[in-house]
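Notes follow once the structure below has been shown.
Heads up, this is only part of the complex; the chains shown haven't been moved.
Order as written gives the chain letters A and B; numbering starts at 1 within each chain.
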Amino acid sequence: MLSQEENDLLCCTGPGTPMGNLFRRFWLPVALSRELPKPDCPPVRMRILSEDLIAFRNTNGKVGLLSRYCPHRGASLFFGRNEEGGLRCVYHGWKFDTTGVCIDMPNEPAECSFKHKIRQTAYPTREAGGVIWAYMGPQEIMPELPQLEWTLVPQNHVYVHKRFQHCNYLQNVEGEVDSSHVSFLHREFRPEKFNAAVAGQVLLAQAKDTAPRFLVQETEYGLAIGARRNWDADQYYWRVTKFLMPSFTLIPSEAGAPINFTAAVPVDDKNMVGFTVTWLPDRPLADDDISTIESWTGAYAEVDPKTFEPIASRANDYLLDRAKQRTENFTGMRGIREQDIAVQEDQFGGPVTDRTKEHLATSDTGVITLRRRLLNSVRNFQQGQQPPEPRKATAYRVRPIADIAYRNLSLDEVLDSGDLDLARSEV
Amino acid sequence: MLSQEENDLLCCTGPGTPMGNLFRRFWLPVALSRELPKPDCPPVRMRILSEDLIAFRNTNGKVGLLSRYCPHRGASLFFGRNEEGGLRCVYHGWKFDTTGVCIDMPNEPAECSFKHKIRQTAYPTREAGGVIWAYMGPQEIMPELPQLEWTLVPQNHVYVHKRFQHCNYLQNVEGEVDSSHVSFLHREFRPEKFNAAVAGQVLLAQAKDTAPRFLVQETEYGLAIGARRNWDADQYYWRVTKFLMPSFTLIPSEAGAPINFTAAVPVDDKNMVGFTVTWLPDRPLADDDISTIESWTGAYAEVDPKTFEPIASRANDYLLDRAKQRTENFTGMRGIREQDIAVQEDQFGGPVTDRTKEHLATSDTGVITLRRRLLNSVRNFQQGQQPPEPRKATAYRVRPIADIAYRNLSLDEVLDSGDLDLARSEV
């Protein structure tokens, strides 16, 4: 439960808001590289942190990210001509490079110097891991890109995916760090699924113990959130989700299986864009790995390839099948991500949930700790303290953990354990 | 004409509003029993008096009506699992019985007592006449169900139907008590229709005298609203509509013909759900009776069987056919209910009409009296006086009247008259 003031503080990310300013200190995924497949291809509209933007890949392959409306008379640069090193507005021909400089103003006399006074808002971009990243904060303190493992391994080790989701970003992040709901929302009834590569151990564990104990540790990048379930008389089943500031998560999968990253990036306060990434440290993804992903039964929602809108949506009740809900899985919905979206898009009736109405219990420790971490960060930031995480690029070189450990190990030891973490936690 | 303050007072029925509180003293129809056809069937979403609710029929067949969002973290209970005596939230497995008690909290440790502190808002329900009724007011003064005749006769004497209508409830109730518009909005040009079982006398009467005199009498249940038309030199044609608090009506039909009840229940201030019921006191409805109803030419709008949205809607101009409007009936629209919806959904441009702009005349006496009755009730209630009608369950055992009477009879005598009322008015 939060006060209304706290809820607003965490959820509002538009220009000038405290949380919006905090988000603007971080590099954020904003699009897939393949949305701009080649030089001078059509520009792509986007909205990030309540700002209307246009992305384009110039003649040299560099990605520009500009405010969407021409500073002259506000025509949309979406209609623009992307050619010869810049994006040209179709209304009067003004042309901008990737840094926002106006490099041509052909409707003015040649001797006119007005061109030099015009600068379109432009944000620096990077490409890594098949994703276009943007930094929307003060240029003088622009940090390095975070060194996420999947941005460092060869590209054929990585699968990246984007979807829109029609709720505030925080509802999605809360779901990612809430290992407790896995036992319910994602419960599977069909025994054959317990042996599947995707989620066998998870499925077994969730059946054995539905009330995990949460143990959480602050870290340089954010939080390590351990959910500990009884496995047998001697051992626990641990799932340690890593939360990385400002809204990224690493979701545990079984040892040796592909690893999952997610990011929840605010479109505006009522909508977000979610990036899901799966990678293997040691080998390329095989056809089987990709088939598993594209069965859309796991952490990936099937989307319309043009709009990135999920096929299972509020309009069709997420394709909920009541017969399947009796016999196949807990929700009657196909995939884990689709199940997550279904509950997240309508919490207490809103795309921005009303956290004053909640009733939290011990199993919500992960969610509670996440909020406290974000509230501390934003309040410190409001008092003038720069967030330290953006400067910790190497601290982002972590993995999540899912494994079985003897009961005498603490969370610290689980995090430190070679058996668990050596092969999986640091690149 | 009302002042803006009066209009708001009558139209706003959300939680905490005076009229909303008054409605919450009455049992209200909220759904058809057949929407929850059997134990543990899928739950049904609804919105009543601006509250988001979920209805479900539990394993024993009892109907529960709960607030729609799980008190834990607000997931929609629509996705819930209806099983083993309760509705279980799919997010973390919390389970509620029909009284709102949390009967399982499987994501918390077994020894945790938090479960006993959780109570979901739940409203008592009843089933009668094929309808699910709810009482959304203070439990300690919950009244009996009103003894409407159609809830007392065998079920095969009764036809019940539901539709959504996209306007404030009061626009619909005003239409029901306004016998004057029958001569116009529902006028029929085709002589063969005058002999039909449905509405022959009405059609004849409306043609004879388009300016009825209204005589109204206060009653225990609400109002008896008489509309008196000239019939011949000696007689009047009377239509006495009964208005039953808070928003029910009994609409006259010819002696011996099936009788009609309607209820207008606020969904929120801009939408309502309308229930129409037809019954015969003395015999089951015959196939012919049902065929007549399902020709959708009378008091019933054809609806989409899944959504209860009328087929003739604002989006298609209510299927108005200008050729038919010249030759067949006054509006060029098929049925009486469809004609009513067409005018009610757009009065002065709004789903909530602006009654400050009206110009009322003598023929609006029914409407004026209705408003006065409601205003008196809600103002008395605001001053602490409990509405007496909910305690008068037996007073609701009335029928409407439509018949021809000698001119020397007063409304009192018409109401008392054996010829007219004995067989039709009291069960």
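Everything below uses one rule, namely that contacts are C-beta pairs under 8 Å (C-beta built on N, C-alpha and C of every residue); 3 or more make two chains touch, one makes a residue touch a chain.
In this text the structure is predicted, and so the values were computed from the model without any measurement.
**Student:** Number of identical chains in the whole complex, 2 of which are shown?
**Tutor:** Full complex, one repeated sequence, 3 copies overall.
Just so we're on the same page, only the chains that are shown with their structure count from here on.
**Student:** With centres defined as the mean C-alpha position, give me the chain A-chain B separation in Å.
**Tutor:** Chain A and chain B have C-alpha centres separated by 48 Å.
**Student:** Within the complex, which stretch of chain B touches chain A?
**Tutor:** 42, 52, 68-69, 71-76, 78-79, 81, 89-93, 105-110, 112, 114, 117-118
**Student:** If you look only at chain A, which of its residues touch chain B in the complex?
**Tutor:** Within the complex, chain A contacts chain B at residues 174, 180-181, 183-185, 210-213, 317-318, 320, 322, 325, 330-331, 333, 339, 342-343, 346-349, 353-354, 357-364, 367.
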